[in-house]
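One protein chain is absent from this view; the other protein chains keep their places.
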Amino acid sequence: MLDKLDIQIREAKEHAVIETTGYLNDALGEQLAEKAQALIQDGCTQLVINLEKTTLINSIGISILIEIIEALTEREGTLNFCGLSATQERTFRMMAIAKYAGIFPDEESAIANL
Amino acid sequence: MLDKLDIQIREAKEHAVIETTGYLNDALGEQLAEKAQALIQDGCTQLVINLEKTTLINSIGISILIEIIEALTEREGTLNFCGLSATQERTFRMMAIAKYAGIFPDEESAIANL
Amino acid sequence: MSNEHKVLLTIPMYPDMELAAAKTGSVLAELKDFNEEAVEEIQLAIIETCINASEHSQSEDKEVHIQFLVTDDRLEVKITDRGVGITADTLDGTRLLGRPTIHPDLRKRGRGLQIIRALMDEVVIESSPNGTTVSFTKKKTPP
Partner (left out) sequence: MSNEHKVLLTIPMYPDMELAAAKTGSVLAELKDFNEEAVEEIQLAIIETCINASEHSQSEDKEVHIQFLVTDDRLEVKITDRGVGITADTLDGTRLLGRPTIHPDLRKRGRGLQIIRALMDEVVIESSPNGTTVSFTKKKTPP
């Protein structure tokens, strides 16, 4: 089912976790990019994106994730993902995203490895 | 999404809880009826049906629930439902099911009120 | 009308295919921010209508055609089969259907149309010996 779109942010001193809910298309992707850019502007460059509640990501959503990776690379930041399905992980590897961002099974290990 | 069909039974001394997962159509309904009839044959006539993981029930599923109510009435048993959505509860009231079976918000209260 | 979208779906009369129609309806309703309850009601009405077409129409092509029309404030669904149709007598007598049960008000049949009428805002049944079209509308309730 089309889950309600939603973005949650959990900010700590050194890092922030952004959790998405629902289909990661251009609409949700833009919301996500905005939140991420705001965090990066504020100097928070250690980010975790938790995709556990996002079952479907389209290629526009992927482009937006790549833009976040680029913004973080410019600031020498780090991005880790968690909560990926097997197919999402496979797609991220195929798209070379996995070369520039970490992939972890859960939020704890994603944070620990920032 | 079409959840995997599934039936779980939790049996206690005095009662049993049957929990369904997925679309309650004729296929899942028949499985449910079989389990319920087996319990009733064994003398367990205090039943709870937990529909929390069943989001959609069609009218054939409802017929089968009515058959279980009838079987329990013959044995002077009791049936309580829990885990209904607002729409399911409304439908059960409309179908007079609520007159012959209890409707409770959660499994605990459904068991307590058997 | 602006912002009106039409979706057409043809499914075979086969168990569980009604779910494809129900899910399509739910995607459209969620797209327009119908609330959770309305989304569930729409799915149930679609399921019952498709099951009726499969069970009763005796259609030779064994197909159910569904047209969805969604605007910002309503979803219209039109479900057609090319079967034998429903007679006026049957429609009038719906309330009396079904073999008696222990509890006389617990009827085993004749429940589909009752559910559809209770859950949807407008229900129209058009039927001829060439088939049946059941149309219903669900209006979006302001949050």
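Some notes on this structure:
By written order: A, B and C. Residues from 1 in each chain.
Here, a residue touches a chain if its C-beta (ideal position, glycine included) is under 8 Å from a C-beta of that chain, and two chains touch if they have at least 3 such contacts.
Because the structure is a prediction, the values reported are computed rather than measured.
Touch with the hidden chain on the side of chain C covers residues 5-12, 14, 16-17, 19-20, 23-24, 26-28, 31. Mapped onto chain A, the interface with the missing chain covers residues 1-2, 23, 25-27, 55-60, 62-63, 66-67, 69-70, 73-74, 85-87, 90-91, 94-97, 99-100.
Please note the rule applied: only the chains that are shown with their structure count from here on.
Averaged C-alpha coordinates give centres for chain B and chain C that are 25 Å from one another.
Touching two or more other chains at once is no residue of chain C. Across the assembly, chain A contributes residues 1 that each touch 2 or more other chains.
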